[in-house]
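Removed from the display is one protein chain of the complex; every other protein chain stays in position.
== chain A ==
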Amino acid sequence: MTNSSSSKKHGQDQSELSGPTSKSQRTKMGKSEDNDKKNSGKKLKDVEISVPIVYGNMAFWLGKKASEYQSHKWTVYVRGASNEDLGVIIKRVVFQLHSSFNNPTRVVDAPPFELSEAGWGEFEIAITLHFHSDVCDKPLNLYHHLKLYPEDENSSMSTKKPVVVEFYDEVVFPDPSEAFLARVQNHPAVNFPRLPAGHTLPPPIPVEDANRRRKGDTKDNPLSQWFLSFSEADELLQLAAARQQVQAHIAKVKRQISLIEGQHKQLKSSSDQ
């Protein structure tokens, strides 16, 4: 039953409470709330939880210390988009490096999920996210092309300023378990969904590596000064402006069409004498 009702909705109708809320988003949420109350009051199934992440690499040129085979020192990583601790969702991350590296399969068991190496070549790194057992039993693959050299070939390489390439994405769990929801209920790393009215979650059960020694967030990470910022507000504005333009065009063309149709009618009626 949920299937038929939810298939009529757009993706955005599933309600969510995400970090940076702009005005446009709040009004949209208002609409989606109503739909949700109508449809998902019966099951928890329409609830989706997402984790905004940023993954990529940073590369420092070694300058004078550079050798033929080690010209750059680079770090590939996966971090929370707002630098929050991803360890609450991710159990471990496996970075699969180029076969020319020793032990190309590098496993990082605890946050911050990053891996540093030295080398000279750019290649594709397969990043596999393994989640905690109550989150998801299937891992998720990301692919990142390691970037060492700056885009602009003419710009000089500096040992102080790294080349940074990062991508924003969101890991979506369309059907989260109640245990998962309970455990991450108030965690800042997660876009927690709006639950149906009056729904209570079971008490949270902590997961295995609760006794992590180092803190998992990347807020004070030495590399954090170079992290790029991703704000959806800019993109939303851009999209909204574009949509307005297109809508205006559509209205204009529709007027054109009705005008022409009117002309046709006149011609037809005159010829039908």
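The criterion applied here is as follows: contacts are C-beta pairs under 8 Å (C-beta built on N, C-alpha and C of every residue); 3 or more make two chains touch, one makes a residue touch a chain; residues count from 1.
In the analysis below, contacts and distances are computed from a predicted model.
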For this session: Quick one: find the hidden chain's UniProt protein name among "U3 small nucleolar RNA-associated protein 22", "SWR1-complex protein 4 isoform X3", "Cell cycle control protein" or "Calcineurin-like EF-hand protein 2".
Result: "SWR1-complex protein 4 isoform X3"
Exercise. Which of these touches the unseen chain: A:105, A:155, A:185 or A:263?
Worked result: A:263
Problem set entry | Chain not shown: contacting residue from A:74, A:173 or A:227 | A:173
Exercise. Which one touches the absent chain: A:107, A:205 or A:253?
Worked result: A:253
For this session: Quickly run down the residues of chain A that touch the omitted chain.
Result: 2-4, 6-8, 10-12, 16, 18, 24-25, 28, 45, 50, 52, 128-129, 131, 136-145, 167-175, 191, 230-232, 234-236, 238-243, 245-247, 249-250, 253-254, 256-257, 260-261, 263-264, 267-268, 270-271, 273
